[in-house]
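After the C-alpha cells below, expect a handful of questions from me.
For chain A:
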Amino acid sequence: MSRVLAVDDTRALRNMLADCLKRGGHDVLLASDGVEALEQLREHRPDMVITDLNMPKMNGLEFIEAARKEPAGQSLPMLLLTTETAQELKDRAKQVRATGWLTKPFDPDQILGLVDQLA
Partner candidate 1 sequence: MEEDEDYQSLFFTECHELLADLQDHLDLLSQGGGDGETVNAAFRAVHSVKGGAAAFGFDQLISFAHVFETVMDKVRSNRLELTEEIGNVLLRAGDVMEQLVENAQNGSDATPDNLKKVLSELEEIGDLDPQTATGGAAPEVVATAAAPEADTEETELLTRELVFSLTPGPDFFSSGHDPLRLFRAARAHNLIEVRATGEVPDIDAFDPDICPLSWELVFETEVPLADIRAFFEIYDATAEIRLLTEEEEPATPEVPSEPVALAEAESKPTAPTAERPPSAEPAEDQPTQQEATQQRTTVISKSLRVELARIDRLVNLVGEMLITQAGLAQRLTEDEKTEDLDLGHSVDAMSRQLRELQESVMAIRAQSVKSVFSRMPRVVRDLSDKLGKEARLELAGEHTEVDTTVIEELAEPLTHMLRNSMDHGIEGPEQRIALGKPKVGTITLSAEHRGERVIIVIEDDGQGIDRDRVLQKAVERGLVSEDEPPSPEEIDQLIFHPGFSTAAEVSSVSGRGVGMDVVKKKIQQLGGRCTVRNHPGKGASFTITLPLTLAVMDGMTITTGGQQFVLPLSSVVEAVRLENCQLRQLPDDSTLVERRGEYLKLISLRRVLGMPDGQGGNSMAIIVDTETSGLVALQVDDLIGQRQVVLKSLEANFQRVEGVSGATILGDGHVALILDIPALLTLSGGCPQPQELVH
Partner candidate 2 sequence: MTDIEMLEPSVEPDRQIDRSRQYVTFLVDDRSYGVDIKLVREIKQWSPTTGLPNQARYTRGVLNLRGTIVPVHDLRARFGGDLTNAAENHVVVIVWIGDKTVGILVDAVSDIISIATDDIRPVPPGQQTGDATIISGLVSSDEDMVALLNLDALFPFSVGGTL
C-alpha cells in the first residue's frame, strides 16, 4: 500500500484517478493544481505523484521542477498524466526529470501496475 498524490484540476478526472487508486488499496492525497500539490508534498510526503499537465496557477511540469528541489521530492516517482502528445512537452518533461509520461484517458490497471512498480 502506498501513499499517492493525485493532481488534476478537473474534478471528474481527479476523482476518477482517486477512485482507481483507492480500489488498488492505496492512500490517496488530492490537489487541484501545482501549488496545492507542493503543499501536500511538503506536508504529507507521498510515495508517488501522478499529476496532470495543464492546470491553473502552476502546471504539472513546473510542479515537478519545483518538487525535485524539495527534500520530499528529490527521488520521488512522479508521473505526468495528460492528453498532450507534443514532443516538445515530452522533452521538457524529461528535462524537469519527470519519472514517466502517461496519456489520458488512463487505464486503471496500468496506473495501479505502475504504482506497484514504481512506488
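Going forward, contacts are C-beta pairs under 8 Å (C-beta built on N, C-alpha and C of every residue); 3 or more make two chains touch, one makes a residue touch a chain; residues count from 1.
The set was built so that all candidates are chains of the complex that A comes from, given by their letters.
In this text, all values refer to a predicted model and were calculated from it rather than measured experimentally.
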item	value
Candidate touching chain A in this complex, from 1 or 2	1
Touching residues on chain A, where the partner in the complex is candidate 1	9-10, 12-13, 15-16, 19-20, 22-24, 54, 68, 74-79, 83, 85, 90, 93-94, 97-101, 104-105, 107-110, 112-114, 116-119
